[in-house]
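To start, the structure itself, in structure tokens.
Omission of a single protein chain aside, the complex is shown with its protein chains in their original locations.
Right, chain A next:
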Amino acid sequence: MASQYVFPAAVAARIFLCFTSLPEYLKYDQQLSTPLTSHLRLQEGIFLYKHDIDPYAGGTLRHSPLFLSLFTTLLPTSRLPCSVLWTLCDFAAAYSLVRIWRARQRVSSSSRDSLIASLYLLNPYLALPSLALSTATFDNLSVLLALMFASEGRTSLALLVTATATQLSIPSALIVLPVMLLLLTDPVSHLAVPRIFPVKLSRAIPLATEYLAYSVALMLACTTLVGSWRWIPETWGASIMLPDLTPNPGLWWYFFTEMFDHFRSFFLMVFSIHLVIYIMPVCIKFQHDPLYAAFILLGVLGTFKAYLSLADPGLFLSMFAIFPEVHPYLRHPIVTALLHLHAAPLLPLFHHLWLSEGTGNANFYYASTLVLGLANGAGLLDAVWAGLRTAIGDVEPKYEVVQE
């Protein structure tokens, strides 16, 4: 069958792409990397650090100090080794997605493994940021590793990797609760048979304590590197205070370019709380399947994150592969797919038209970000609907399912 060639072809394609000169051009692209994930800023920060200047003093570096410590000690910084490293991270992320799938299906291997891995490796929303050397690859890897360890029941590693994910990108804190719930239950699909959360919630307290301990330890490691606590407002504070209004495919930047200072703090609070308020309802509604809750919350992140790049909806779309039970109940997958096909070329086109050619203006690009938001929202809503609809199952033709 031809399908058995998909995975080797995907691997070969990714290896081939990392040896081309694409990263030279892609690392400037604003769709693939944000001020929080851009490789150029990371290199600037490493340079400043090596020359004894505080890299967080100027506002260029918004990466976590963990990146600084790793890239100034163990990891390479030149272009080709970096491309190889990023490709290996993508392979590791694809592998952890396959492990999540296997844990969910309770098998040690299945025929769909290669398909799932290929869907991760060949997803352009994930492949292009990886080629652009955006650190969103590491963010996605840490999230998937956290979910993998949680699915396999390895408590400490799951909580450590979740703490690392939060350290690298504070909006990833949305998945902390689903990870803890997943550790307390199992990753197996209960979407068709919802039940009340079977375990007493007080058993989550030691998990939360361990998570906080790991977070504090990582914060101390970061502070040791930087020498002060200056990195906190520069890295984590950036997602909350939005100091850098570089255009990105997200929904925040345009809103805040035209925001009067008087209302800025209010709306920053509104937007940040908007992300946080999804945690409890989603986890309550999907308490029978915390992995699906994590999936939904990753979709929320992929739509409403402060500094969005294409890698965030990319993770959400690739994770559709591990929930085949909801596929029959998706109401408009074609609409979602077409919206994404529409938004993805429109974003770089209007970006170019606005900032390179000068024949467009910011409203063009804002419109394309709205289309991407629509695409993400359509996918998210469809996933929520399908996840809940699975519980109802097949319906006799003379009945229909309505929402009260």
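In this text, a residue touches a chain if its C-beta (ideal position, glycine included) is under 8 Å from a C-beta of that chain, and two chains touch if they have at least 3 such contacts; residues count from 1.
FYI, contacts and distances are computed from a predicted model.
The UniProt record for the undisplayed chain lists the protein name "GPI-anchor transamidase", from the options "B3/B4 tRNA-binding domain-containing protein", "EIPR1-like beta-propeller domain-containing protein", "Collectrin, amino acid transport regulator" or "GPI-anchor transamidase". The chain not shown here is touched by just one of A:11, A:159 or A:297, and that residue is A:159. One of A:107, A:220 or A:280 touches the chain omitted from the figure, and that residue is A:220. When you scan A:51, A:200, A:262 or A:398 for touch with the missing chain, the hit is A:51.
Annotation for chain A: contacts to the undisplayed chain at residues 49, 51-54, 57, 65-66, 69-70, 72-74, 153-157, 159-160, 214, 217-218, 220-222, 224-227.
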